[in-house]
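Missing here is one protein chain; the remaining ones are kept as they sit in the complex.
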Amino acid sequence: MTSSTQNAIGLVQFPGSNCDADCIEAFKRLFQIDLHLIWHEEHEIPAHIQGLILPGGFSYGDYLRSGALAAFSPIMQSVKKFAERGGAVLGICNGFQVLCESKLLPGTLLKNVQRKFVCEMTSLSVTSEGKSPWHKALAGKSYRVPIAHGEGNYYIDQAGLKKLQSQGQILFQYSDDKGQASATSNPNGTLLNIAGIVSENGRVMGMMPHPERASSELLGSDDGAAILKVFMDTALKA
Amino acid sequence: MNYEVIVELKPEVLDTQGRAIKEALNRLGHEGLKSVKVQRRFVLEIADGVKDPAALVNQLAAEHLANSVAETFTAKRL
Amino acid sequence: MNYEVIVELKPEVLDTQGRAIKEALNRLGHEGLKSVKVQRRFVLEIADGVKDPAALVNQLAAEHLANSVAETFTAKRL
Partner (left out) sequence: MQKDLIAQSEKIGSLKQAPFISEEGDAFAAQLKKHKINQEEYKVLKTIVGRSPTLPELGVFSAMWSEHCSYKSSKIHLRKLPTEGPEVVVGPGENAGVVRLSGKLCIAFKMESHNHPSYIEPYQGAATGVGGILRDVFCMGARPVANLNSLRFGERTHPKTHYLFENVVKGVGDYGNCVGIPTVAGTVSFDKTYNGNILVNAMTCGTIHEDKIFKGYASGIHNLVVYVGSATGRDGIHGASMASDSFSSAQSGERSTVQVGDPFAEKLLLEATLEVLERGLVVGLQDMGAAGLTSSSFEMADRAGNGLYLNLDYVPARAQAMTAYELLLSESQERMLMCVEPSKWEALQECLKRWQLPFAIIGLVTEGGRMHIVKDGVLEVDVPVGPLAEQAPRYERPYEYLEKNYSDDETFRSTLAEIPFTDLLGKALDDTGFKTTIYKQYDHHIGNKTILGPKEEGAGLLWMKSDWANKGDEYIGLAVSTSCNERYCAQDPYTGAAQAVLKNYRSIVATGAKPLAVTDCLNYGNPEDPAVMGEIVAGIDGIGAACRALETPVVSGNVSLYNTTDGVSIAPTPMIGMVGKHPDVRNAVPAILKEKASIYWLKPKASKGSFGGSLAAKLLNASTTEHVPKLNFEAEKEAATTIQNLVQNKKIVAARDIGAGGMALSLQKMLLSKGFGGKFQLPGTTGPRDQNVIAFAEHSASYLIASKEPLDLDLTHLECHKLGEALAGQSEMSLGLATWPLADVTLRSKESLTI
């Protein structure tokens, strides 16, 4: 790694973020890079940052709605600008919820239909319609990545859904071992088995599953590495 | 007939959610917010045939919707 | 000054919690219960000095307490 890529990926820490350490560890182990940590109270995203991660956890305890309070923290104003400039942003779990709450991604994440937290391994397929770099790089395979959340039930109204579909913004769907997004492979009631989506320009991606946990065969799967790698490539190529 | 049941924490029980929301909103600059209480509101629709709907609502609220150890409720017809 | 904000799911969004409660109570023999809606109620206390408290409450509800994608809210002074 060159020194410019060494510090080029930032990670935003909210009070209550708790998957930050796992992201840091996974990037170090997989790509030998140190993430640049950005505290929620900061107002600026350093100029050398080319990609941003919003990690999982329970920002502000998620006591209002998951992601709702974090969406308004000082740093999120800058994250919005960063995204508007075409910066690459990856929101994982609570980070995905924050992205929706801040309108960087459409829709929202409701309570799981079973009204219980769910922690298990899932299998993700990549939709074929999309043209984003994510779709291009990941299509044709399925990815075993674990979930752990209480509010991962993606919802958007009919018009919004049509738009998502027609623009190819749906990225991941929870699937069975045949790669089908079936009712039995839906872990939380999410619309169309949606597990992850991208923004219109394909630069902002949010997903409920945790790729940073699927970062070693020893931990049950290393399929998340490919996902994180696409993020790195997308961010650093710009 | 519709009834409303509002369930809230007893005043002496810590409202962790309300407190966290208030503090976060204060930090966002909304200094004028003095306190936030978080409650649950249920709207119950009761069938016409029920003899004493108010009594039924009270029973459901007391036995099922509110947890008497930590919460109190109020019920009224809408 | 106290304000009440009631946040509820838009009618087109399935209220899974309400449905589950209704079904469980029906199973317990409370057949007279036709439907249950579950909502959140916030009681906001606004400081006296605030110029337009109603506007503040509306802003807090719209921006923070309710999620416009799936929810609507009503606010009123208590």
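As written, the chains take the letters A, B and C, and residue 1 is the first residue of each chain.
Heads up, the rule we're going with is that a residue touches a chain if its C-beta (ideal position, glycine included) is under 8 Å from a C-beta of that chain, and two chains touch if they have at least 3 such contacts.
Because the structure is predicted, anything quoted here is derived from the model rather than measured.
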Subject >> Neighbouring displayed chains - absent chain, whole complex >> reply: A, B
**OP:** Tell me which residue among A:Lys111, A:His135 or A:Arg213 touches the hidden chain in the full complex.
**Re:** A:Arg213
Subject >> Sole contact to the chain not displayed, among A:His48, A:Lys81, A:Lys116 or A:Lys136 >> reply: A:Lys116
**OP:** Name, in rising order, the residues on chain A that touch the hidden chain in the full complex.
**Re:** 15-16, 18-19, 21-22, 25-26, 57-58, 60-63, 116-120, 146, 148, 150, 210, 212-213, 215-216, 218-220
Subject >> Interface with the undisplayed chain - residues on chain B >> reply: 12-14, 16, 20, 23, 67-70
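Methods note: only the chains that are shown with their structure count from here on.
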**OP:** Could you please state the distance in Å, as a whole number, between where the Cα atoms of chain A are centred and where those of chain B are centred?
**Re:** 34
Subject >> Inter-centroid spacing, chain C versus chain A (mean Cα positions, whole Å) >> reply: 29
Original post:
Could you state the distance in Å from the CA-based centre of chain B to that of chain C?
Top reply: 10
Subject >> chain C, residues touching no fewer than two other chains >> reply: 64
Subject >> Junction residues of chain A - those touching two or more other chains >> reply: 64, 69, 72
Original post:
Which of the residues in chain B come into contact with chain A in the complex?
Top reply: 16-17, 20-21, 24-25, 28, 38
Original post:
Can you name the residues of chain B that touch chain C in the complex?
Top reply: 6, 18, 21, 25, 30-47, 49-50, 53, 56, 60, 64-65
Original post:
Contact residues on chain A for chain B in the complex?
Top reply: 60-61, 63-64, 69, 72-73
